[in-house]
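For reference, the structure I am asking about is given below.
Of the protein chains in this complex, all but one are displayed in their positions.
Lettered A, B and C in written order, each chain numbered from 1.
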Amino acid sequence: MADEPKPSQEPESTPPEPKGASPASPPKNDATPAAPPAAKPVAAAPKFPLPVQMPLDNDLVRRYREHFGAAILDALEDRKQPYLVIDSARLSDIARYSRDEEKFDLLEDFTAVDWPRREKRFDLIAILYSFPHNTRLRLKIPVAANEQPGTLSELWPTANWLEREIFDLFGIEFAGHPGLKRILLPDGWQGHPLRKDYDILQQDTAWVRENLGIDSGQ
Amino acid sequence: MNPTAQALLHFLQTWWVELVCAVVIVAIVPLIAGYVVLVERKLMADMQARLGPMRVGPHGLLQPIADAVKLLIKEDLVPRDADGLIFWFAPVITMVAALTAMGALYFGPAFRVAQDINIGILFVIGVSSLGFLGIILGGWASNSHYSIIGAIRSTAQLVSYEAAGGIAIVSALLLAGTLRIPDIVAAQFDSHVWFIFLAPVGFFIFMVASIAETNRAPFDLPEAESELVAGYMTEYSGFRWSLYFLGEYANMIVVASVATTLFLGGWLRPFPNIHWLRWLDLLPALFLGFVGVYCIYRAGKQPVKIQTGFMWAVALACFGLAAVFIAPWIIAPLRFALPGLNGAFWFLFKVSAYIYVFMWLRFTLPRYRFDQLMHLGWYILIPLAIINVFSVGLALLLESEFGLNRWFTMIVTTAFTLAISLFLVRMHDKRTAAASSAAAVPSDSYAG
Amino acid sequence: MQQDASQKDTLLGADELVLNMGPQHPSTHGVLRVKLKLDGERVRGTECVIGYLHRGVEKIAENRTYQQFAPYVDRMDYVAAVSNGLGYCEAVEKLLSVEAPLRARVIRTILTELQRIASHLLWLGTHALDIGALTPLFYCMREREEILKIFEKYCGARLTTHAFRIGGLQYEAYDGFEKDVERFCKDFERRIQEYVTLLTGNSIWIGRTRNVGVLNAADCIALGASGPILRAAGVKWDLRKAQPYAAYDRYQFEIPVGTNGDTYDRYMVRMEEMRQSRLICLQAIENIPEGPIMGKVGKVLKPPPGEIYHSIEAPKGILGYYIVSDGTIQPYRVRIRPPSFINLQALDKMIRGHLVADVVAVIGTLDIVLGEVDR
Partner (left out) sequence: MLDSIIFYFFAGVAVLSAALMVTRRNAIHSAVFLITTLLATAGIFLQLRAEFLFITQIILYVGGIMVLFIFVIMLVRLDAPIHQLRFRMQRLVAILVAAALGMEVTVILLLAHKLPGGGLLIQGSAPADRLPPNSEELAKSLFSNYLLPFEIASILLLVAMVGAVVMAKNRRRTDEP
């Protein structure tokens, strides 16, 4: 499935806007296990001698890999918070497995991040919480702009509005969602504001003029 | 021509007192209602740890007038799809009903409008119940969902609670044996006790029903602002709105007067038959004098000179009234006015106390839900009212046929009624518990 | 039979009435619009229309520096600005891998708990008002005023406080801070008794709230409803205990839980939460450790590339911040998990089959703030 090697490898490899020209620290290459202490305070302030992302390989990840093999594209830990990069095609399977077998029963949040220069433009981020184990797990699902990932709202009804919000602000459509329509912005609005190519001053001038009767909402 | 003029003259000659009284009622009741609103706001403020209106006049004493002026000059909005004629006419019905009902009331033995109608109390109740026509028609004519739901609620509520209230009145009427208002009061004088003590259950039911009939909290569902915005009044504004508002407060005065007449001894002072308590007749003057003194005390503390002056004026008015009350004691030829004056004082005092209880409840209690309201009306109050009528009748029968002590029979029958009411409440609780557990069966339909 | 049914349809108007509640309705707590499908007065379905207050907070975040964005979070749940600020500051601190000094964390805890009380007070007042009890609102406002005065004395602002800074605090606790908090807490015990007298045992209140808007534990979790809603359903779970942040691990407090998950249970849970918050404050002012109030963070914050998710137990539920850094001074993406937004989604489930009057009770018990729903 992994149609491109490491889309996951992280943000830094494709810093989006002009500003972040220097790709900072090459992410995961030096896998110093001594990293955790670096997460401790003080000295760390302005400079970060140690990388904060590391590959993760614990029981949980192993179980996931066992079940889904190549669909688990990567498993990382960022500032001691684990996340799995998974293939969007297996999203609902993995989600169901997480909920039913691994007892991540709460979909705490579901959102997206836009990486316009990457081949798979968006990352869907599902933050799962397990009441029995009191742990969190992030699922990161790279999806392409024209891709339609499966909905999670059958597993967690809470994903209903969250997916609508993602659709509204990013324009990612979810297959099988009951009633996918804009939620925060008006129905007829053009554009998806949280995409990086949507400028902060941009607005749907035509809509504003027509519906509010003013020239500009600024 | 001549006979007509003569007839007119004759008409005026015979009816001028009543005409003047009628004009006074129409002119003064809105003012009184305005001040009842002010008192309500002040009381509410006091109970809620704040000051209430303070700006217009000292302690907000001119607020009602300012409000009235504001309402009069407000734009008069009519929704586009409203039924113009009925929308215009509905508030008038409410107001007219309340005022007409007031026409048959006795505010003390001497102050009244209509010649004594021998169905007095029935007239008051019947006519005041016409007010809801204004509510339902106004709600319908507004052509708005909130309005119509408010109107439907209001009608259902009125019909249910009028039944309970009407039956509750019967218990007092049985004791009085007449419908004429002065005779009812006289009956309470003769039996040495107010009917509230003989028929407490009846009074309680009437009180609850009268709160519901006047759409006051906790029964203010027709205009529940948190659900229906303003119920049937949603689309009304300005003067028409104020007509509804005044009608509501006038109605409050009407039901309070009815309750006072029937259950609280009308214009009788407390213990009217006990001679050595005659000094109680001095109370009105003392009371007013005290208010006057208090006003003077407060006058010094007013921040603005004009308010000090106003406060003095109020104090002087109080003293003047007190003088009017005290005059018959000093000037023998005015002695005839004494019963009338004192009667008016006590009557208004009791009416105020009754309205005060209304307000107190309003600030204390949450609002009923519509189904709960209906349950309360139909499952508890109406059966209880019917049983109460039976037991009062039984008590009277026992007294007259078997010569039993009146108090004894009353206590026994009241206890009997209360026992049944307890049973009813128990049943009601069970029923609602069952109903709510049935309603709580989960349904699993998620939707956006 | 068939004919009967069709006749009934036309004669009795069995088709559903759609009642549009809001966006200017007195008890939708802002600009929420709920389309109610009614059968008589019974609700057959709801549809929430939100977004009237959408300001694009998450978009703004991408165009501000980390410090610049901090005041914006106050404008989300504007009745619990301190809690929002706490969540954001802690999230950025985690992203920077620094920790605020203990003294700062203790003061943060005190202020946040006061804010929780203030938020719950506002909820209680408006909720009671929705159900028709006028007076509690004013009592609640009276107490909330005391809390806001403490905030004002502390940082000069009452509502959108921006009380915390990334890395700690900007202001030292003023002289007499402990005394003020203590006086409030001592007083509050008596005051809360007043609400209990007015509401807890009142049969109308119970009638209006018992078995209304029931949401059991499984539904809560499925719908993501958190905070008092979850606890009222009997789940003894509170992030302050489960994953302590700030200085919560230093203090003893109980997690109140309900049994039914109905409106009355939520009321009881929130009342008890206020008492527990009061206890936390009392414990905390007993011994505020000495020390610096600002951690070692630079003037310019450039967190290393990466991402962080941090959530706290805000008065309304789980308030989470998911922040992605690209190594510049501006966050690449800030996602806020708004508890109100997600709790509001439970409305439909809670209200079906109830009466119109219950809609306001349920909206009230959800304790939503539209600034946070719409962001």
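In the analysis below, contacts are C-beta pairs under 8 Å (C-beta built on N, C-alpha and C of every residue); 3 or more make two chains touch, one makes a residue touch a chain.
Keep in mind it's a predicted model, so treat the numbers as computed, not measured.
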Residue of B:48, B:94, B:129 or B:391 in touch with the missing chain, whole complex considered: B:129
Of B:155, B:302 or B:352, the residue in touch with the unshown chain: B:155
Hidden partner chain, residues of chain B it touches: 3-4, 7, 10-11, 83, 85-86, 117-119, 122-123, 125-127, 129-130, 132-133, 136-137, 140, 148, 151-152, 155-156, 158-159, 162, 179-180
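Methods note: only the chains that are shown with their structure count from here on.
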Pair of chains whose C-beta contact count is the highest in the structure: A-C
Centre-most chain [mean C-alpha coordinates]: C
Chain centre separation in whole Å, for chain C relative to chain A (CA means): 25
Euclidean distance of C-alpha centroids - chain B vs chain C, Å: 43
Chain A-chain B separation of Cα centroids, rounded to whole Å: 65
Residue list for chain C, restricted to those that touch at least two other chains: 223, 345, 349
Touching two or more other chains - residue numbers and ranges from chain A: 157, 160-161
Interfacial residue positions of chain B with respect to chain C in the complex: 44, 47-50, 145-146, 149, 217-218, 220-221, 224-229, 362-372, 432, 436-437, 439-440, 442-443, 445-448
Chain C contact footprint on chain A (complex, rising order): 10-12, 15-16, 19-20, 22, 24-25, 27, 38-46, 48, 51-53, 78-79, 81, 105-109, 111, 113-114, 125, 127, 131, 134, 136, 138, 156-158, 160-162, 165, 169, 182-186, 193-194, 198, 200
Residues on chain C engaged by chain A in the complex (per definition of touch): 50-51, 54, 56, 58-60, 62-63, 94-99, 221-225, 235, 237, 242-243, 295-298, 300, 302, 304-309, 311, 318, 320, 322, 324, 326-328, 330, 332-333, 335, 337, 341-342, 345, 349, 374-375
